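Everything on this sheet refers to the single structure shown next.
Rest of the complex left out; these chains stay put.
Per-chain numbering from 1; labels A and B assigned in written order.
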Amino acid sequence: MLEIHNQILSILFASRDPVSIAELQEVFPEREATEIREAMEVLREDFNQMQAAVELRQVAGGFRITTLPEHHETIREYLKNKPSAKLTMAALETLAVVAYKQPITIPEISEIRGVKGSSTIKTLLEKKLIETRGRKKTAGRPMQYATTREFLIHFGLNDLSELPTLKELEEILSQDDDESLEPPEEDQDIDDAS
Amino acid sequence: MDSNLSREQRRAREKVTGQKPMVFPAPVRTEQPDVQGLNIRLEIFEGPLDLLLHLIRTQELDIYDIPIAQVTDQYLGFLEVMKDLNINIAGEFLVMAAQLILIKSRMLLPPDPSEEDDEDFIDPRAELVDRLLEYEKFKNAADLLYERETVELGVHARGWEEFADDEKEIVDVNVFDLVRAFHGIVERYKEKVVIEVDHEPATIEEKMEELRRLVALKREFYFSMFFESRISKFHIVLTFFALLELVRMEEVRLYQKGVFEDIRIKAC
């Protein structure tokens, strides 16, 4: 038998949103509401006594595990250092165009993407994924951009020739979908998209 | 969020959340060999090696001394059943069938008298056995991964991230994302060109400019892509003339594999 405290705790941990007593009642229909409320209260006290990193707080709509405010600076520091190339779709597209068409000017990028706007260029420059690479010898001598060494390192490439070609990608994409994923059983019945 | 799940939905979920593997070929394999009846689910075989291993392991045959005649007959019988059931037999199964027949016939040949003793003798089955043993290791590794996956899918990480990044941000990108993004742009561009061709009056010069850009993007494409959407004959002719002009200026080259093949357009 699983203890209800632990079951609730696992839900609190895995949930994206605050967890309400009403929601928990749906999960545990055989339990009384008071029982659930008591278990939550016990958990809260446990947290407040034992832990000095997180607490169980009552926020809009329910309960939620949150880290204590005194640790927030530490957490921010951690998140800041974490290397990541999380890019927006727009930035990814711009980076892709630069990678495959370098050196390239901003008007040329806009032309290819069919979208104006150079804010993504700034982001990519800041992330050191692209850099300026001389000026194009045409009217106005516009600045050209190319990918950096950091770009290669980040994507685990030795040189640009290791980028897959469009032809190679098309070969992979043209393969029939082979249902590499086992369809979840009776999938059609469950069309909940959260 | 839907909080009103039907009973069916709950039941479906309970079924899938079960701890033990369910849709899994291995248990089928542990059943008693049923080669006579051959009523094994066909899709469970990932390829000819998988099928052969199944025949060998379920009948507890010695893999180092495969009774090749017996196994070949069973293998071919299996393909027959597949054919009778109108199941499309992948080419690999047929190639293996041919190999088995070849090995079987070699086994029937008397040993070459010029070969002094057994040491020079190469068993015609040797290569197949090696492949089967090699494949079996990975098959086993795949079973292991299956079990690990089953456990890990039941394990949840923190659902909510404090100080999470913008919703706009997508996950870490890799090389595959990069090439796919570029591919997407090229496809989009192609569509745009086709639409423009369709709706706007164009001169040969404009058409040439479009083609130049397309060639710069794609390096190579097929003339047929201009027929992909509703398009007037006039524009096809115009495109064709523009192409010829580019060929004349040695900016692009045209290729054709055969008389009726599609024309390939490539940058010079």
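The rule we apply is simple: a residue touches a chain if its C-beta (ideal position, glycine included) is under 8 Å from a C-beta of that chain, and two chains touch if they have at least 3 such contacts.
The structure displayed is predicted, hence computed values, not measured ones.
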| request: Give the stoichiometry of the complete complex as a formula in the chain labels shown, bearing in mind that each kind of chain is drawn only once. | output: A x2, B x1
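The working rule: only the chains that are shown with their structure count from here on.
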| request: Let me have the rounded angstrom distance from the C-alpha centre of chain A over to the C-alpha centre of chain B, please. | output: 29
| Where on chain A does chain B make contact in their complex? | 10, 13-17, 23, 26, 64, 66-67, 72, 75-76, 79, 84-89, 92-93, 95-97, 99-101, 111-114, 155-157, 162-170, 173, 182, 184-186, 189-190, 192, 194
| said: Per the contact definition, I'd like the list of chain B residues that touch chain A in the complex. | reply: 1-3, 5-6, 8-9, 12-13, 15-16, 22-23, 156-160, 162-163, 165, 168-186, 188-189, 192, 213, 216-220
